[in-house]
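Shown here: the complex without one of its protein chains, the others still in place.
Labels run A and B following the written order; every chain starts at residue 1.
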Amino acid sequence: MLRIVGNRLLLSVPLLLVVSTLTFLLEALIPGDVARTIVGPQGTQEQYLQLKHSLGLDQPLFTRYQQWLENVIHGDFGNSLFNHEPVTMLLNVRLSVTLSLVIGATLLAAIVGVLLGIAGALRADIAGTAVDALSMVGLAIPNFFLGLLLIALFAVAIPLFPATGYVPFDASPLDWARSLVLPVVVLATPGIAVVAKQTRDSMRAVLERPFIRTLRAAGLPRRSIIFKHALRSAAAPVVTVLGLIFVASLGGTVVVESVFAMPGLGGLAVQATTQHDLPLIQGVAVYFTALVVVVNLLIDLAYGWLDPRVRVE
Amino acid sequence: MSPETPVLSVEHLSVRYRRGRRISNALDDVSFEVQPGETVGLVGESGSGKSTAAKAILGLVPVYAGFIYFFGTDIAHLPFKERRKTYRQMQIVFQDPYSSMNPTRTIGNTLSEPLEAFGERDHKARRDRVYEMLERVHLPPSAANRYPWQFSGGQRQRIAIARALMLSPRLLILDEAVSSLDLSVQAQVLNLLQELQEASALSYVFISHDLGVVRHICDRVVVLYRGRVMESGPALFVSGRNSAHPYTYTLNEAVPVPDPDAQQARRSVARSVTSPPSDTTKIGDEQCVFAPRCPWNQPRCWRERPLLRPAYPNGVVACHRYPEWQSEIARPEPLDAHVLPAPKRR
Partner (left out) sequence: MSVLTDQIVIGPASHSHQSVRLLLRNPVAIAAITFLGIVTLVCIGAPVTAPFDPLHQDLERVLSGPTAHNLLGTDTLGRDVLSRLIYGGRRSLLSVLEGVVVVTALGVPMGLAAGYTGGWVDRVVGKFAETIMAVPALIIVLVVLAVLPQNEDAAMISFGLLGIPAILRVVRSATLRVREDLYVAAARVSGLNHVQIVKRHIFPHVWGPVIVQASLFAAYALLFETGIAYLGLTADPSTPTWGGMVAEASTVIQRQAWLLVPSGTLIALTILAFGLLGDAIRDAVVIGEGGLARRAPTSVVTKPDRAGDIAEPLNGRSGLVLRVRDLSVSTTSSAAETPIVDRVGFDVYAGETLGIIGESGCGKSVTALAVLRLLPQGLGVTGGQVYWQGDDLLSMTERLFDELRGSSLAYVSQEPQSSLDPAFTVGSQLVELIRHHQRVSRRKAWSSAIALLRQVELQNPDQVARTYAHELSGGMAQRVAIAFALVGRPKLLIADEPTTALDVTVQAEILGLLRRLQRETGMALILITHNWGVIADICDRAVVMYAGQIVEKSGIREMFHKPLHPYTLGLLKSHPSLAEPRSRLSSIPGSVPSPGSWPPACRFSPRCRFVADECLKGPIPLIDVEPGHSSRCIRVDQIFAKASA
């Protein structure tokens, strides 16, 4: 078990490095001149050169990279080009918002999705087709559209939840929860669809396997066969999918936070993009990657617990 | 002894593979010969290495040590380009009639593939040969336009044999070729194989775990256990009551014959061999690989690896205690004996 954790951690260091370098290189390699973009068509040559110098863009690539890498290792992602504040500070403030959303969405997807999936596996006919239909719709509807619909219905027409905005937990737990409901539902919807489908497919596959027949022949009660034995064996692919859902939800926050005006990392990323604020965007990318690494680690641990065959290796 | 060059001569063949950190000998110093027109059986249980032998002969797995002489030329170390030329003369029929044929291609396409691969450009010539082979395996010409899933297991196996014969090879390797067939179908295919052999002096390497079939169709038999040769000789000796190696004896005794009275009589002989240890038991290089299971083992068997030495005419055995162990077979007891605990190291 420890070996798995160690392995994963060891792999993550280069991963983070690669991702950070990638974002750095992207800026350098992509045809396009950031300084020119920021200065704009109206800017003078002098302004352009000045900006270029202040950004350090007039230095050779390798020097820039070295400097940047040194900073990053010390946790310094530079300052935002827009408001000159340290990137890390801007990101940390917003981290909790995004985490609430993404963790909430993943949990919701897990619970609702698994229950729907089990129902779909056990009752092939009605529940099964219902699961299919819901999955279809859940995946096809764009998150911004769904968000706007939900706002129109549950915030404007029937004022149950706030249309926009985020209330910090310490200010008022109840309001915090209420402000999260709609965005979490929107984020979770495609996840529920995928988890339900995967759970159902996995369960169906497991229920066909010979050991289930042995257990039935041995006379074990149906409930224990389904929830103790079948679910355990069916869980691994579902856990993988949950990991992917987490990653996808992270991406989804970019849009959802904009729709609901939540002060999280996603919304910040959009802002940074429109303002060509590279250090800020790079910071967000690295933070997201770090979150993904943590989640992957948790998934590996979960695998080890679920499937003893993995543990031996 | 025939002065002709043997079709196939495997000498001291070793194949190793690694699984994770463990290296194991799939084959360890295996030697045997196949004369023209002869059928040699490779017999063993799971883990014996018999399938690996087939793959090694065909060049589908790399050879660690030893030689494989095909009509006198060593093919074990040839680069693929050269190896490929031997496929004209050496072919294989696999066990599984279902997955050995591409389900998206017609039988005709599958059968003409070897011809195309070796440069037969004339479409009509290929077609004719396909029909010819279908006839030789007693299938109608219309089979050429159908797909594998339209045939039964036995028919597919006959198609596989036809494919193997397209290039008129001299040697055919049959890797458990009848093991997944029903009894009645198996008989048909075995008859076909004999017929084909008589018609064109084909040589067969017949790999199987089924001693009854091997006894029936093979001239000579090689008994493998965990990658090593235990005994090798004429089929009648190896599969009879006087086999030279304790393992062969065990195998023969274990195979149930379709005769209730005979089975009852055999059961009354004390069964004194234990279950095999799990795969992870390390078997040293310098010991007899069968010692942990052998009821007649002695200290020497644990210290020294037995080499193949002559037993009966044209037969060899790798056992320190041959022929003494044969006189130590237990007397019959009235009832079934329980399985005894593991034989102690003496």
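Methods note: contacts are C-beta pairs under 8 Å (C-beta built on N, C-alpha and C of every residue); 3 or more make two chains touch, one makes a residue touch a chain.
Quick caveat: nothing in here was measured; it's all calculated off a predicted structure.
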- Query: For the full complex, which residue in A:R64, A:R178 or A:H229 touches the chain that was left out?
  - Reply: A:H229
- Have a look at B:E11, B:E33, B:D74 or B:E113 and name the one touching the chain we're not showing. B:E113
- Message: For the chain left out of this view, which of B:A235, B:C288, B:C301 or B:C319 touches it?
- Response: B:A235
- Task: Based on the whole complex, identify which of A:L115, A:L148, A:A177 or A:L301 touches the chain you can't see.
- Result: A:L148
- Query: In terms of residues, what is the contact footprint of the unshown chain on chain A?
  - Reply: 15, 18-19, 22-23, 26-27, 30-32, 34, 37, 124, 135-137, 139-145, 148-149, 151-152, 156, 193-194, 197-198, 201, 208-211, 213-222, 224, 229, 232-233, 237, 240-241, 244-245, 247-248, 250-252, 254-255, 258-259, 269-270, 272-274, 276-278, 281-282, 284-285, 288-289, 292-293, 296, 306-309, 312
- Query: Which parts of chain B are in contact with the chain that was left out?
  - Reply: 45-46, 58, 60, 84, 87-88, 91-92, 94, 96, 99-105, 110, 113-114, 117-118, 147, 149-150, 152-155, 160, 163, 182-188, 190-191, 194, 209, 211-213, 215-217, 235-236, 250-251, 253-263, 267, 271, 273, 275-276, 278-279, 336, 338-339, 341-342
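One rule holds in what follows: only the chains that are shown with their structure count from here on.
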- Message: I'd like the Å distance between the centres of chain A and chain B, where a centre is the mean of that chain's Cα atoms.
- Response: 55
